[in-house]
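Structure in structure tokens, see below.
A single protein chain has been removed from this complex, and every other one stays in its place.
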Amino acid sequence: MSAPDGNRPKTGASIAPPAGSGPGSSATAPDVGRRKTSGAPPAGSATGSGAGDQLQRALDRISRVRGVRGSMWVAADDGIPVAQLLMEGVRGKAIAALAASLARKVSGASAATGAGRVRFVQMEAAGGTLLVAPASDDLLIVALADSRVNIGLARLEMIRAAEAARA
Amino acid sequence: MSLVNFTTREITCKIVYYGPGRSGKTTNLQYVYSQVPAERKGQMISLATQADRTLFFDFLPLDLGSISGFTTKFQLYTVPGQVYYNATRKLVLQGADGVVFVADSQLRQLDENLASLQNLQANVLEHGVDIRTLPMVLQFNKQDLPAELILSPPELDDALNFRGLPTFSADALHGPGVFETLQGIAASVLRRLSEGGGGIRRL
Partner (left out) sequence: MSTTSVVEAWTEKPLVRYVDQAGARLVVVMTTAGQVLAQHGFVRAVDLMAASALGAAIMASSAALAEQLGERSFGALFHAGRRHGIHLAPCPTPRGALIVLTVFGRETSIGLVELFYEEFAAALRQAAPVDQVREPVLATDFEADLNRSLSSLFRR
């Protein structure tokens, strides 16, 4: 049974990423938009450790890449956000659902053509770019970026996050 | 199916009030609820439409006190009577230890009574139960209406009572016959339980 009104419980306050931090710091810039964190850590995980914190740290690193407006872990089958770090105005639920749908279709096409497992999907639209990296059969890492984004860096962080989640 | 807990010495039985729409099933429970002391009953739950037609069920838990050293509890349920709600009616009927068939005594409702009896038989069969072994009583409700509008108890007995079941005349709105019916089905259920061997035969 889903929570009232279909909304996931919000657990964090608004945060802004620190300026100039992270790998390739010249490529990161302080994002002025307020970000909201949500997503409860898995049961049994202690503060400062555990799978939930790992997922959240991955989102932190991705969100520090210039141009990234939001990142999230998405349940691949359900198209529902598992954990997210989004700027105000970014529609997490919609992106999660559409990213999962896109990933499923692309995976199907890839399998049909014999191209193998999909590692990364990049969808450019007029208003921004959607980036999707499958972490496992049931988990995706998704980022929404604007035109300033350093795609290479974002992709790197996402693939790293996906590999860490698989490990 | 009756729940018998030998450790706590408790018996819990499920009684279902069945019958066509508007025959007085909910009215039976409402009357029982209004008359039973607070310490002997639980909260009555009614899942009904805005027009006060039973949508899913009414539920009333009763504590009958100690019988043969066992605390005996009865859970009374009603089902929705309309044909439309057969899917949910079937669910409520599942696991019934006894059935009170509430017949509408009005002459114009005879066909509905018969259809509902047939529906009961079909639904019981679907649950894999031999209806001949299911404790059941017939209540001829609305006997308070003008004589020209209703069938008499012998006429109703003739028309509906194929199995020679115990029958009770009633006016559920005002009370006559309601507790007699309940006592009748309770006795029937407990007698079957005491016969042992599972009581109700599953096909």
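Just so it is clear, A and B label the chains in written order, and each chain counts residues from 1 on its own.
One rule holds in what follows: a residue touches a chain if its C-beta (ideal position, glycine included) is under 8 Å from a C-beta of that chain, and two chains touch if they have at least 3 such contacts.
Keep in mind the model is a prediction, meaning the values are calculated, not measured.
Under the touch definition stated at the start, the shown chains contacted by the missing one in the entire complex are A, B.
Note that of B:47, B:67, B:122 or B:149, the residue touching the chain absent from this view is B:47. Within the complete assembly, B:83 is the residue of B:4, B:67 or B:83 that touches the hidden chain.
Considering the complete assembly, subunit A touches the hidden chain via residues 1-6, 74-75, 77-80, 93-94, 96-98, 100-101, 104. Touching the omitted chain from subunit B are residues 21-22, 45, 47-53, 55-56, 82-88, 91.
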